[in-house]
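First up is the structure itself, then whatever we jot down about it.
Of the protein chains in this complex, one is absent; all others appear in place.
Chain naming follows the written order as A and B, and within any one chain the residues start at number 1.
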Amino acid sequence: MAEELQQLIRAAQAGDLASFARLHAQFVDRAYSVCLRLLVDVQKAEDACQETFIKVWQQLPQFRGDSAFATWLHRIATHTAIDLWRKDRLLRLVDEGEPDNQVASPDEGVPKDLENAIAALPRQARAVFVLFAIEGYTHAEIAALLEIAEGSSKAHYHRARTLLKESLSER
Amino acid sequence: MKAILSKNALLLCLLLPFAANAQEPIDESRSVSANERISIEVMRGTVRIRPSDDNVFRVRGTIDEDAEGYTLESDNGFTSFEIDYPRSSRGRNWSDADDGSELEIEVPQGSELEFEGVSVDIDVMGITGGSDISTVNGDIIASELGNFVNLSAVNGEIDSRNNSGRIDISTINGEVTDNGSTGRIDYSTINGEIRANSSATEVSISTVNGEAVLSLAGTEVLELSTVNGDIDVRLADALTPRIDGSTVSGDLRLGLEPGISASFDISANSGGDIENDFSDDRPSRDRYGPRKHLNFSTGTGAGSVNITTVSGDIEIVPL
Partner (left out) sequence: MRDRDDTAPHSAEDDALDLAIQALPRSQSPSRDLWPQLQAQLPPRHARRAPWAWAAAAAVAALALSVWIRPDLGPGTISAPPLAQLDSPTAEHSLLNVYESQKAAQMGALNFSNPSVGRQLAIWDGAVQQVRGALSYYPEEPRLLRQLDRLYRQQLNYLETLAMVDPQVAAYY
């Protein structure tokens, strides 16, 4: 399996589109997932996902396998989604008080409730929560990614938890 | 001249005592932490934010006559202040700034501040925990801010003074003026002019039609991009800078230290001229196409100057 992946990577590095298509098929869901949770908008998540794989294609020749391919790709996806997330700021100026789009979740029940509650979090709290609780980034890493202080990241995370607990207990 | 007048007008607005009119007065304060996360939303009017001497969030002035009130919440390190409007006003025209809120807000110096508005002029100073300031039509005056500093407007002017850290300044149509910045700075406009005096170590500038005049000192990494607008850069105290520039038809003039060590790679793809006052090297011309190309090195060649244009003129001159 690992060997097969290495072969695909090597072929894609050499410019083989068919191999890159297979890498795309293998990793697109994971990349899309982080984009969707951060951006809470299917169109934007798709855009971020596309941009991610364009960057991966461009940077692939430089990929030396220092980190796992999945980790490397996921980091690019996260950065790309956050760039778009940052641009999203102006949206809030005119979207006052409107709940965010509801994210479709494959399962019913608690995961869906939680998915919707995450989508409805204030945007900074949502970003921090997704990155910390779901994606496993540290607060120091999140601080650097979102350009906020580390203390802010922790505070946003706790605020997100408080809001999520409230939201889930109301259901 | 126009820019100076409008800035003075803004200053005058901010200094004038708040007029007594139909707008409701407000005078509220809360004890907060020294590094409070503060979020403020004011749709229209003028707002001035200053550091407080104590750990207090304080807001005084008058609120928008069309507002139905305000919300001030402070809990667990977060303070948020918003002017509330009736839901029927969603999608309304916020352009009558004169009827808007006039607020003077104090926050602890170490706060991390997020401010959003639409037609609001904002003057913010002395916040070191990070500032994210955005308005659509208003002007921004931002001084002595630190840490992460984001200043964004769509149509408004941005006047940045002595800010430090990682600074992002963006407008579509507004003019950008920056003086005394340090750290790392990105300027981005579509139409707006950019005038900057900066000692930032990394500088990136992107404009479409706007003209940019930069006087830089000690910048190590410089990225320049323009479509039609002309860019004029003086880069002092940088002997091995890494410079990347791209123009379509805009001209680029680059003043560099005479003792610079760098490899130069400059191409004009279709009609642009390359003028080199650094060395005797002259651009060569493609035999089968319109491209001119100049390639040479100075000193040890440690730095790099890569510039490409389609039809703009490129000029490199020693300071």
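Criterion: a contact is a pair of C-beta atoms (placed from the backbone, for glycine too) under 8 Å apart; a residue touches a chain by one contact, two chains touch by 3 or more.
Quantities reported herein were computed from a predicted structural model and do not represent experimental measurements.
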| message | If I consider the whole complex, including the chain that's not displayed, which of B:A67, B:I158, B:V248 or B:A262 touches that chain? | response | B:V248
| query | Among A:L8, A:C49, A:A127 or A:I148, which residue is in contact with the omitted chain in the full complex? | reply | A:C49
| field | Hidden-chain contact residue, picked from the options B:L72, B:I190, B:A236 or B:A302 | value | B:I190
| task | Pick out which of A:Y32, A:F69 or A:Y137 touches the chain that's been left out of the picture. | result | A:Y32
| request: Mind listing the subunit A residues that contact the chain we can't see here? | output: 14-18, 20-21, 24-25, 28-30, 32-33, 36, 42, 45-46, 49-50, 53-54, 57-58, 61, 87-88, 90-91, 93-94, 104-107, 110-111, 113-115, 133-134, 139, 151, 154, 157-158, 161, 164-165, 168-169
| Residues of subunit B in contact with the chain not shown | 35, 91-95, 118-119, 136-137, 154-155, 172-173, 190-191, 206, 208-209, 225, 227-228, 246, 248-249, 267, 269-270, 286, 288-291, 308, 310-311
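Here, only the chains that are shown with their structure count from here on.
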| Complex contacts: residues of subunit A adjacent to subunit B | 89-90, 92-94, 96-97, 124, 147-149, 151-152, 155-156, 158-159
| task | In the complex, go through subunit B and note every residue touching subunit A. | result | 35, 37, 41, 76-78, 85, 87, 90-91, 112, 114, 116-118, 129-130, 132, 134, 136, 147-148, 150, 152, 154, 166
